[in-house]
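Next up is a structure, given as structure tokens.
Of the protein chains in this complex, one is absent; all others appear in place.
Entry: chain A
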Amino acid sequence: MPALRPDRSDRVVPPAGMPVRLTQLTSAAMAFLAVFALALSLAAGRLADRWSDALARTATVRISAPQGQMTTQTEAVLDVLRTTPGVASARALSADEQRALLEPWFGPDLPVDRLPLPRLVELVEGPEGLDAEALRLRLAGEAPGAVLDDHTRWRRPLVAAADRLRLFGWVALGLIGAAVASMITLAANAALAANARVIEVLRLVGARDVFIARAFVRRFTRRALEGAAGGTALGMLAMALMPETGEAGGFLTGLGFRGWHWLWPLAVPPLAALVAFAATRAAALRMLRGLT
């Protein structure tokens, strides 16, 4: 006798209808978007870390003085820096290094030693941190032509922007999750309404609410998982095929997954299934409680 096998209990609901198929499609689209939001968050995070790391512990002192006083003022600045707490090391850039810095703008033949260029002293902050204001006051006293340029002025907004971008990425992921939950709730309600007669029959022959709910929950969860798996695969493929632009691309090429970060998007399909499970179950039990 071809009676219902227990593992096929979702057969009590007629074969997949429109709501279930649309759930699959939407899950695929949302998973695709989720992969990009995830890539955005991770890339923004890397950018923020890189900027704050690389620039956090260096600063520059720029000395502009008449030709004759340049050496004395540079010595004075180095003296001050040696005795300033929070400065791990300091050294004056050589003429060659300064030429290399300016070369991209002025070409290789710049006569650095004959131009009234400022001298640059690079310092590295120690772990205890540098009190930039105190150092400025001391420099003003010892070497009037010296100006401290501690990078934080322009670094901070960049790091803040990258952090904000990372936040947007996570918010987008949250919104995608909420959109999936709402869409599946609507679809589940449509499926429940379309199968009202089936539900009534099941209830009359002694089915418990959880049995009826399970028939719907299984179907929606499976379709959401399938859809999200497809969408995630396409999203990852798209990320993998991003054209390589080298270092010059900067943030653009940074948008992608690096190393073990490739594991992150794999969490999207199970999460979509979890959302579908919770949304369908809640919708089904809510609807069933309204019946006798």
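Heads up, the rule we're going with is that a residue touches a chain if its C-beta (ideal position, glycine included) is under 8 Å from a C-beta of that chain, and two chains touch if they have at least 3 such contacts; residues count from 1.
To be clear about the criterion, contacts and distances are computed from a predicted model.
With the options "Component of SufBCD complex", "RNA polymerase sigma-70 factor (ECF subfamily)", "Cell division transport system ATP-binding protein" or "Benzene 1,2-dioxygenase" in hand, the undepicted chain maps to the protein name "Cell division transport system ATP-binding protein" (source: UniProt).
Only one of A:Leu123, A:Ala162, A:Met183 or A:Ala207 touches the chain withheld from this view, namely A:Ala207. One chain of the complex is left out; on chain A, the residues touching it are 1-6, 9, 11-12, 14-15, 197-198, 200-209, 211, 288-289, 292.
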